[in-house]
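Please read the structure below before turning to the comments.
As you look at this complex, bear in mind that one protein chain is not there, while each of the others sits in place.
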């Protein structure tokens, strides 16, 4: 695959070099450290969740995609393909029980052969599994029934053990827990149970593990969610301990939320642990990153970059993951578009001269503040992203290469038209 | 069942009579025609969709309910039970192809034996059926492919034919058509194709049939919906002809929409054809009617009552249907709570003295306008609703009767714990 | 006035007694302690802000109302009138510098003569006052300029001193601080400055004072607000100290927020200090309490009642205030409608049998949970509210009495048609 990519790159190199050269000299003239930026882009790695290689669906149905992977090994193979093409998908994030590895060592070796590491593991207590003794229908860690809570706690502990065997160092706990009807649940008891359950899971984690607590305002419960917002997640993380953090998923906010402010606040307090990328217009639409609100993504990256450069509260390195649902596009193409949008936003944010911005802010020169951000955003940074990929041995134009190489056609030939991935 | 209901009613009659008597005398003292109101409530009938008797789900999973019906006959049986208990569920609305009757005559007779008629039939072009030659993945009536459009048109025509055999007089067309990504579809071509397709279906309908065009702002498409709002539906209905109308589903609006204003406008123009009841806090949550925003429901009923009483534009009688998704409650209990909430809101709206309200409006006496509405809403109208049910031979307290009669337990015994209804 | 009220009450007493009697016997039959509920309603007092007696406006203009008060004394007089009529407006909440008392002792005595106490005082750093040395245009406690922050801190300290002289025991800090354009402000520095400023104000408060930190997602800044949500307020309150609390204003939330969950969480953690009542459909519309979403108000009261009855975290008694803007109605009528809606919701919440509800929740009997809440909400509790007012010597029907007594006409005769209250 590497060689094919190189040979395809060859044809695009001349134009790319001209574009990159022009941009690099423009940026250098403005005092920007181009090489540093390209290096930062090349080293940025985003985890792919194990279920993201198959077609997703909505409650109204699912339209399959040919050549979907049917087991963990095939999923890792697909992440490997995306990583080979983009150079920025060097991690996989497992969902348990959808993707329990048979032989951990073999799976680890397979991943390593693709230069892929295991990022945060994800537990699942929003669905019942066949033969489950008690049901999560009315919640898991928050449930009024002790038996249900214990089942969910034990499941989370097991997820940590599975992750440990693979080299993961963190668990993401997303809870669908809540209620759909006023009166159905006690807000206080739900929260108290959840806090106690999380503490028990936390206490059982190895000492070098972190816990990420995800929040979401609604869906699949439509009246109340126990962890409805960052404030609740932050409160729970503080109650659990130092290695518990909040996880931000871009789609998990009420209309018009200023997410970048939340990101800034959490990093300022050293409590931002993970980040799930996607995009949306209405709710948790789980669309391709950057396809609806690329400027918001850029503004968030501005805070992430600033927070990483001004890490006064010892915020840990973030666990980045793409959390989109590939209902209409080829999942691998969708992921490559997402990765591209992430790097574009990151590159734009890196172009901001933070000192100049601070100076304008101190003077309340609002016009200039806006000019500074928009100048960065309007710059065509694609040559920087392409150069980063080129230097990593990945494809200058990943989707174009993917199509030229006929990867999907080969997968269909091998796996068939109608397989379905494990997962939702 | 009738007798069981009567015997249960007996025990509640004394308290009911005292409550009803007190309220009736209060209302009569204010000049309200109590008997007329009770009669209006008793005659109000709402259709139950054929898929509503089974447990629903979200894209994150589905939790089953014991004793679910597994075929059309059992669904009709369950609607019959709800109708016997409430006296207000005297119609069923079929979803095709989920519920194609084998022998139309037999099915009609079964329904008639339960005093149930067949209301609007619903087509489904948002899912592919096994063996379907072309896919609705990228839309149906709006599709760029003529073959897909023709398949969808033909399906709608067939739905009309099926409905005709059962005595239906209208078809509801809800289209999931749209796109999830900017650029994916041409708004104009999508709309043009949809208009042409609807006209073709319309032209094929029997002369006494009506078409209801439903709108929805998002889901399952998350960027654009071809029929995104009432304005688009209204435009399409006008293009189709006189017997094409807009259908309002309470959950199909953007946050904070003033739905009652839409209802008033459509009735004023004689173009409101159907109405789907449910409730929601966030999006198309499909919760029990009146469980989140009962005052909004009352305000809508105020417009419906006013519109029916001032039918200057020859608006047809509305096709009422409950369109909720019973994810957590026993579907029959959920439906009975919905029916109750509908009658409560209707009763409250009937208490408004429209002349008094108009007088206050003409004087811009805003305080009094609000007092008039809230006085109606704050009145405890449950005795009126109970009396209406009692006079129809239904249960004074349907859910309580349902539980006392052990209906669910009997269904589980008969149908089993793990059947699943056809449908979503 | 008292006598006039009594004489008007007389005429309504017979009907009221019949209604109250019927309801009381109904409730008693269900085991409800009616006398206790009436007593609770009679003792519930809500503060009226000093600026609420004049007509409000929008950015598009203001339409005056005749007879508006033009100074603090007249405002106290109007609150006195509302209190005499309703028995539930026994407190006033001053806005400084709009209503700086000339002679504190005289003002205190005037208020005492009307049975009115001074509740939380409110600072104002969202407007510049004539002759102000530096401007709040770009924020106050968050400002990049030390001089501005110091001015705002000193203003807040002065507000406390003014409040102390009047017997207030708390200050409400609402900050308009934020930015309207991406890049305009540093989220982190804004928050850090705000935290430091609040701590300084807190440290200067008398030992028996409390600080309430209000949050708001937008307006008058339209991109970012420093205290955008309860999470930020909670964080700041924790940083300030034990006597710093979060204040919830019903209109200060993003679309579809579950406010009752926030209320429950804050009381659970002992950090809910104040509550501003109003209602809204779109944003901070500042409409009459209960005029848009009465069921939400009831659900919130359910949490407040539960929280007060289960005060495990030593939450202080709440500071209740009406924060509406009287743009279209007579401000006093508007306030009386708000007070009525508050008592109605409170009464409904008091009808809930918390033990029965808990039992249903423990069994996951979702249908019954909903029945319990809706039974309380659908009960016509107006006789209880009227009885509470009657026993307090207030009017059974305050607005009707207000009109019969010709109060507005007398105020116009005395104060004129075109005065304007100090304030916005």
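Structure notes:
Letters A, B and C name the chains as they come in the text, with residue numbers starting at 1 for each one.
The working rule: contacts are C-beta pairs under 8 Å (C-beta built on N, C-alpha and C of every residue); 3 or more make two chains touch, one makes a residue touch a chain.
Just so it is clear, the structure is predicted and the values come from calculations on it, not from any experiment.
Across the entire complex, the residue among C:198, C:237, C:292 or C:347 in touch with the chain not shown is C:292.
If you put the hidden chain back, the residue from A:9, A:246 or A:379 that touches it is A:379. Considering the whole complex, the residue from A:17, A:157, A:189 or A:293 that touches the absent chain is A:293. Only one residue from A:110, A:134, A:399 or A:412 touches the chain missing from this view: A:399.
The chain that is not drawn here is touched, among residues B:80, B:101, B:163 or B:217, by B:217. Think of the hidden chain as still there; on chain C it touches residues 56-61, 63, 126-128, 135, 137-138, 176, 180-182, 184, 217-220, 222-223, 255, 280-283, 285, 287-288, 291-292, 327-329, 424.
Seen across the whole complex, the unshown chain contacts chain B at 137-138, 144, 179-189, 191-192, 217-218, 223-225, 228-232, 234-235, 254-258, 260-261, 264-265, 267-269, 295, 299, 303, 306, 310, 357-358, 360-362, 364, 366, 369-370, 372-373.
Annotation for chain A: contacts to the undisplayed chain at residues 15, 19, 22, 26, 29, 255-256, 258, 281-282, 288, 290-295, 328-330, 333-334, 337, 341, 344, 366-367, 370-371, 374, 377-382, 399.
Methods note: only the chains that are shown with their structure count from here on.
Of all chain pairs, the one linked by the most C-beta contacts is A-C. Here the spacing of chain B and chain C, counted between their Cα centres, is 39 Å.
In chain B, the residues that touch at least two other chains are 255, 281-282, 288, 291-292, 328-329.
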